[in-house]
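Note that one protein chain of the assembly has been removed; the remaining protein chains are unaltered in position.
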Amino acid sequence: MRDSHPDRFAQDPGRGAPADVGEKDTGRVEAFSDGVFAIAITLLVLELHVPQRAAGVPLAAALAGQWPSYLAFLTSFATIGIMWINHHRMFSLIQRSDHTLLVLNGLLLLAVTAVPFPTGLVAAYLPYRDARIAVMVYCGTFTAIAVFFNVLWRYASSGHRLLDPRIDGRAASAITRAYAFGPALYFASFCLAALSVAAALALTVALATFFALPPPREPTA
Amino acid sequence: MRDSHPDRFAQDPGRGAPADVGEKDTGRVEAFSDGVFAIAITLLVLELHVPQRAAGVPLAAALAGQWPSYLAFLTSFATIGIMWINHHRMFSLIQRSDHTLLVLNGLLLLAVTAVPFPTGLVAAYLPYRDARIAVMVYCGTFTAIAVFFNVLWRYASSGHRLLDPRIDGRAASAITRAYAFGPALYFASFCLAALSVAAALALTVALATFFALPPPREPTA
Amino acid sequence: MRDSHPDRFAQDPGRGAPADVGEKDTGRVEAFSDGVFAIAITLLVLELHVPQRAAGVPLAAALAGQWPSYLAFLTSFATIGIMWINHHRMFSLIQRSDHTLLVLNGLLLLAVTAVPFPTGLVAAYLPYRDARIAVMVYCGTFTAIAVFFNVLWRYASSGHRLLDPRIDGRAASAITRAYAFGPALYFASFCLAALSVAAALALTVALATFFALPPPREPTA
Partner (left out) sequence: MRDSHPDRFAQDPGRGAPADVGEKDTGRVEAFSDGVFAIAITLLVLELHVPQRAAGVPLAAALAGQWPSYLAFLTSFATIGIMWINHHRMFSLIQRSDHTLLVLNGLLLLAVTAVPFPTGLVAAYLPYRDARIAVMVYCGTFTAIAVFFNVLWRYASSGHRLLDPRIDGRAASAITRAYAFGPALYFASFCLAALSVAAALALTVALATFFALPPPREPTA
């Protein structure tokens, strides 16, 4: 009998009644993740500082001088936003959750919540000699996010472990292939930062822009 | 076969089972947006600073001297609150989401999360010579929000692209016309700030108050 | 025909399909309010400051010296928590939302989001001569919350305007009577602060404790 089975404790019946076949089981993981993504993306604004009033410096000049903050704010916002869209998509295909999925999702959220810190680093150090270190930490954080994304997806999709049974195996494989580029490209931006801070940031912005474009459509079978 | 189609990956089946005709498809976009609106509106309080204890300045006087902070807090709260109500309404008519909708919604949320920054600018600079710049940034942010709102609505409603099929075309057009005033009026407050800071803030407060009134009802057909 | 009616735009069909008779219509208002309550209650912790390292002051003494912060934190947490429980209960009886409900709920949330500010005032000024002003602002904020609560409930329940039709009229009246004490008692704490800061805080703590007790049960008819 299913309900007398302690296993049920390890499952995630979501917010509704215990999961039946075909019913989604990931409501509360998605809600918690939405909360963390929403807060991390909104806390970024705390890295935009109101300039101190200073004799002889007009506000317009002080605001213009803060351009690294705006650049870091916009790049981080775009990257977290894209990550949320991908998380959202990924979980539209995942039907069940288990303990390992929760822990892997937690690792992903750990890297996402950390983003305001390297964002502040880039905002503070971009015009200075130490910009290289700041941008490496920044791109390294995004690399970690991309890696955890892939680990999460591979765990859920491998052998159709937690996927909606109606998802076609080829569609799942196409997603696996598409995701696989993320860690490599963000790692490239991390390495590039050691050579050129501007090139690394440009690649990060390009990645966010690229992933913001609509996904390619394959011809229907 | 729908489920073997990678297109499904580009759709947003929300939190429930895959979307059927007539079923809402925007649950998680709304949840994420609610989170961002709720956090942005609640972070505004961080712009209210506890006055430093200073010899000879009673607390009541110090608190009264912070009136620009309260004015900026109330105006921003009202404006974000009204924007949330409109977002809520708009999505009560939108039935499906796609990648472009998510990206346009992300642009809207970008401008919403930025609001605490110009709010802090206005709070800090309102009594000073640089108030003009602060208020222009403030009204400019609201103009951006209003513009992104219109872009989002027009994308969703154009040709009934993502609307609930039960929504009448004339009702959708009436909303399009009503929304169209927002960007123009906020842009007017932006321009007005260059002439008179007080007039620009008064217009912003008036707009929030006006939009807080119940919407007009048209006679039933 | 209902769907061609722009009125629908003024309604709140929540997250599901358009509301039918008997269906809840307040899902997204509750979700947004939950978010604001949850963030406001969690931001309180930012008023607890890590003591600066100072020569000759052991950490234990520095922490003990911060007792006004802990008192303010606990009192505000309890009060916001109780307010959330009441909000939750109130909306379990409200079935539909309209524009006015959204605006009144917004006023309530405005006062709730403001709580971290007077909490910080009390934490900073409690041991000093200006404590009276700080506690009056604190109790005044809670008075405003209690007043907005009553306005919201009376709007929703008057003539059964937005209530679940299955709610008994006498039950609704009993709640109206029970809520009516809130503003009076918080206003009493506000006035008391002018006489005795300790008495006003004690009353505020007593109110939170009292409302945390289970509600009285009336005999079934």
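Every chain is named by a letter (A, B and C) in the order it is written, and numbering of its residues begins at 1.
Keep in mind that, in the parts below, a residue touches a chain if its C-beta (ideal position, glycine included) is under 8 Å from a C-beta of that chain, and two chains touch if they have at least 3 such contacts.
Small disclaimer: the values here were computed from a predicted structure and weren't measured.
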item	value
Among A:63, A:121, A:139 or A:208, residue touching the chain not depicted	A:121
Residue among C:44, C:72 or C:107 touching the omitted chain	C:44
Touching residues (missing chain, whole complex) on chain C	22-24, 27, 30-31, 34-35, 37-39, 41-46, 48, 50, 53, 58-60, 63, 73-74, 77-78, 81, 84-85, 88-89, 92-93, 164, 166-168, 170-171, 174-175, 212, 214-215, 217-218, 220-221
In chain A, positions touching the absent partner	1, 3-18, 28-29, 31-32, 35-36, 38-40, 43, 46, 98-100, 102-103, 106, 109-110, 113-117, 120-121, 123-125, 128, 130, 133-134, 137
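Note that in this section only the chains that are shown with their structure count from here on.
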item	value
Rotation, 0 to 180 degrees and nearest 5, that superposes chain B on copy chain C via CA atoms	90
Distance from the mean Cα position of chain C to that of chain B, given in whole angstrom	24
Interchain centroid distance [CA atoms averaged], chain A/chain C, Å	34
Chain C: positions in contact with at least two other chains	35, 39
